[in-house]
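Note that one protein chain of the assembly has been removed; the remaining protein chains are unaltered in position.
The block that comes next holds subunit A.
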Amino acid sequence: MLKKIILPILLGSSIASASEIIFYSTQANPLKEADAMRNDVLIDFDGTVKYLPQEAGPFFSRIQAESRTNSVTLGVLGALHGQYPQIKDSLDTVDDVIAALPSVSENATITALGKLGGDHQKYIPWMQATYLMAANKKALPYLPEGANINALTYDQLAQWGQNLTEATGSPKLGFPAGEKGLMHRFIQGYLYPSFTHSVVTDFRSEDAHKMWAYFRGLWKNVNPRSTAYNLMQDPLLTGEVWVAFDHSARLKGAFDQKPNDFIAFPAPSAKYGRGFMPVIAGLAIPKNTPDRAASVKLIKYLSEPNVQIKTLKATGFYPMVDVALPKDLPANVRIAGKAIALQANAPDALPSVLPVGLGNLSGQFNKVYSDTFQQIILRNADIDSVLNRQAKRLKTLINRAKAPCWAPDKESDGPCPIN
């Protein structure tokens, strides 16, 4: 107590900062999660850590500014796999750290992602999550006949939505299409792979056209407030929405507060399978960090099995290391954990990763998909002309970044082609 709280206050932050590791993260940003990170996860670390969660934009700005002026103060960075390419050049190589963490490097596929397409390890996989569906139990009686909730198809989802609208008088499906919602991930990792077995190459194919037409139909049964939803747990809890798609960490609140009211289930499937997108968060060390040994120590601490379980409780992100989950886990883990496993192990599972080679263009890459969604679905524009126009933008971006294709698109030599 004295060492951790009172002394730093008495001595002022300037002295405290001499031995303090700044842990700068885009994850566990909501107040409650940040609090849990500080008080549950980091409290037992042998050393002083200042946990600073930040929005993605300012997060990148600060790292880039520090690295450009060569006055680095940050010790450890925590961010999503898809966020790292933008700050790739400011990251130190962590080959030595991954070598010392066999429990993490055991998972070779995911560890390889941490090389960001290069030869050296740039981040250490930290924790993982995915997107899935959640439903209020009240919605279950309206499932279309013969539908199995754990192996739903997109057509059945549309039918379910319509049944719900007819039964309740208002649309009960919901998507996180708000300003800070993750709608673009649904399009990139779920709709496109399931309907076209592609994200980039078949962006404007016949299948893509059919997909958008399908989604336009489904959208009639989606709560129009969806464009204000950032975290689907809120409308689920208020009952505005009965069936929703979102990131597991953004559904957590609903499962925890009313574990008996909600269920989780895998995303639906279409022609090419059950597209889904695993989310990987990683830990990295900025180049020229003030105390690299301390940063490494913190990363090793965060990879310890019991700390990973504490992190799971704090953030709703699952451990990277193989660890037996204890029985006293919060409700959200019990509910979502099963659905996540079902989704990943489904016979028609079609995983896709976040784009790697886009560098700081990944924001604009996401924009292509959310803009397409906004124009076709919300502003009712002509599907083909929107797809053609957006395909041009997509092509420019991919060529500018010289990004080769990634799963589920077929590998390419040179920039990923768009047909």
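Keep this in mind: a residue touches a chain if its C-beta (ideal position, glycine included) is under 8 Å from a C-beta of that chain, and two chains touch if they have at least 3 such contacts; residues count from 1.
By our rule, contacts and distances are computed from a predicted model.
Per its UniProt record, the hidden chain corresponds to "Carbohydrate ABC transporter membrane protein 1 (CUT1 family)" from the list "Carbohydrate ABC transporter membrane protein 1 (CUT1 family)", "Helix-turn-helix transcriptional regulator", "NADH-quinone oxidoreductase subunit M" or "Multicomponent Na+:H+ antiporter subunit B".
Interface note: of A:Asp46, A:Asp119, A:Glu145 or A:Glu179, the residue touching the hidden chain in the full complex is A:Glu179.
Screening A:Gln257, A:Asn288, A:Gln374 or A:Asn399 for touch with the missing chain picks out A:Gln374. Within the complete assembly, A:Thr238 is the residue of A:Asn70, A:Thr238 or A:Asn345 that touches the hidden chain. Between the chain not shown and the residues A:Ala228, A:Val323 or A:Ala344, the one that touches is A:Ala228.
Where subunit A meets the chain that is not shown, the touching residues are 55-58, 60, 86, 178-179, 223-225, 227-228, 238, 240, 360-364, 366-367, 370-371, 374-375, 378, 389, 400.
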